[in-house]
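So that we are looking at the same thing, I have put the structure below in structure tokens.
Note that one protein chain of the assembly has been removed; the remaining protein chains are unaltered in position.
Per-chain numbering from 1; labels A and B assigned in written order.
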Amino acid sequence: MPVLVAGGVATVAGVGMGLRKINNDNLPKVAVMTAAFFTASFIHVNVGPSTVHLMLNGLIGLMMGWVAFPIVLIGLLIQALLFQYGGLTTLGVNTLNVAGPAVLFGFIFHKSIYSVKFWPSTLSSFATGFLAIALTAFMVFVALILTDPVKYKVSAYTILVSHVPVMFIEGFVALLCVRFLRKVKPELLKDPLGFKG
Amino acid sequence: METLISITNLSFAYGQRVVFKDFSFGFSSGQRTGLVGSNGCGKSTLLQLIMGLLKPSAGEIELFGKPRRTEKEFREARLQIGFVFQDANDQLFCPTVGDDLAFGPLNMGKTMEEAEAIVDGTLELLNLSAFKDRVTYNLSDGEKKLVALGTALAMRPRMLILDEPTTCLDEEACDRIAKVLLACGLPYLVVAHDRSFLDRVVTGSVRLKDGRVIAEPPRESNGRPGSQAA
Partner (left out) sequence: MAESENTASAPFQEGAGQNSSILARVDARVKIVCAVLWSLMVSWLHGTGGAWVALAAAVALIALARWPRRNLINRLLTVNIFFMFMWLMLPFSFSSPGHVVATIGPLKVTREGLDLATLLTLKGNAIVLAVLAILGTSPLYVLAAAGRRLRFPEKLVGLFLLTVRYYQVIFKEYQRLRKAMRARGFKLGLSRNSLRGVSNLVGSLLVRSFDRAERVHRAMVSRGYMGIIWVRAEFRLKGIDLAFTLVMLALFVLVGGGEWKR
């Protein structure tokens, strides 16, 4: 329970930061992009016998900065209401786990993905996707361990290990998406909705 | 006849690509004008310049007798122009048909009750009275287009601008759109590729080519032009 509360508080702060960047002009655009990211999260990739769905939080962070928080919150809320997968009580901590890494690595790499040199841009765009999921998985791990170190030990480690292939998938998808966008519509990667203005 | 739109010496470019240079254009009340031209000739750009959604690099846009430069000036003019966008999905963003029709009036400061009355009146004009609480998403393409036209009419505008109102619609839907247009009694500027539709709803056409206007000679098939004049 303290974990849920702490996660909720952090999410409220993050969402607050994100909402400050949203104004009447970019709100409709943020909403349409949220819908796009939400739709993209339905794309499943087969990994051995199971499938994983894309999260794309690195990409969200690159394009949206702090606004990743409201975007992820809205996405998870709609998911909770339409599919009832996630509960309403874990909304706060889940949003933090997905959006926190998005903001962090988006901030770290949003300049270097634009490098004209091959390796810096390749590595940093891969790292954005890879590390964002890695940190998400690690935060879920920590949340479970903090909730009850004995009861959830096995579950926590399982989640950590099972996310390793996902990290690579998200890394490659982020890398190839950044390449696609640089070719097709480069302004989408450069603060497209004017959050910094 | 009152001049509604007057554009003088307008210039506009997307980056390097010049669309208009020293472009002039006029439109008056009582006119029902078709705007034709090949893809990429700048029809949609012109419409958005008129609405103040794009900013020209030079030139003057006058709407309803007043020059418009700032966002505030354009906003005041926009509320008097009913704009129907090409993709009805872009225009209809509210959950239900009634909400979408009420959106413009509410933004203009009408009360809920007044907006409600406008919604009912508009639905009647569109012959869609049963659709008030229908969820927009579930409508057919033709119905969406009619409702999109309704959202423009609900603002009680002084004129309409329509960007390809009949693309991807079947004959019956086109027919319903044409009927509403002819019945609404407003002047309008309509972009369309569909000749037979245009011939039915406009009194004259202009062609955009290489950033200038060429008057389109009336076609022989253009029946009953007199009866269509407002």
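Methods note: a contact is a pair of C-beta atoms (placed from the backbone, for glycine too) under 8 Å apart; a residue touches a chain by one contact, two chains touch by 3 or more.
Just so it is clear, the model here is predicted, and its values are computed rather than measured.
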Given B:96, B:167 or B:203, the correct residue touching the omitted chain is B:96
Only one of A:6, A:35 or A:145 touches the unshown chain, namely A:35
Hidden partner sits against chain B at residues 48, 51, 53, 75, 78-79, 81, 83, 85, 87, 89-91, 93-96, 98-99, 102-104, 106-108, 112, 115-116, 135-137, 151-152, 155
Omitted-chain footprint on chain A covers residues 1, 4, 15, 19, 22-25, 27-40, 42-47, 51, 54, 56, 59, 63, 70, 73-75, 77-78, 81-85, 87-89, 150-155, 158, 169, 172-173, 175-177, 179-181, 184-185, 188, 192
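Quick note on the criterion: only the chains that are shown with their structure count from here on.
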Cα centroid separation, chain A vs chain B, in Å, comes to 40
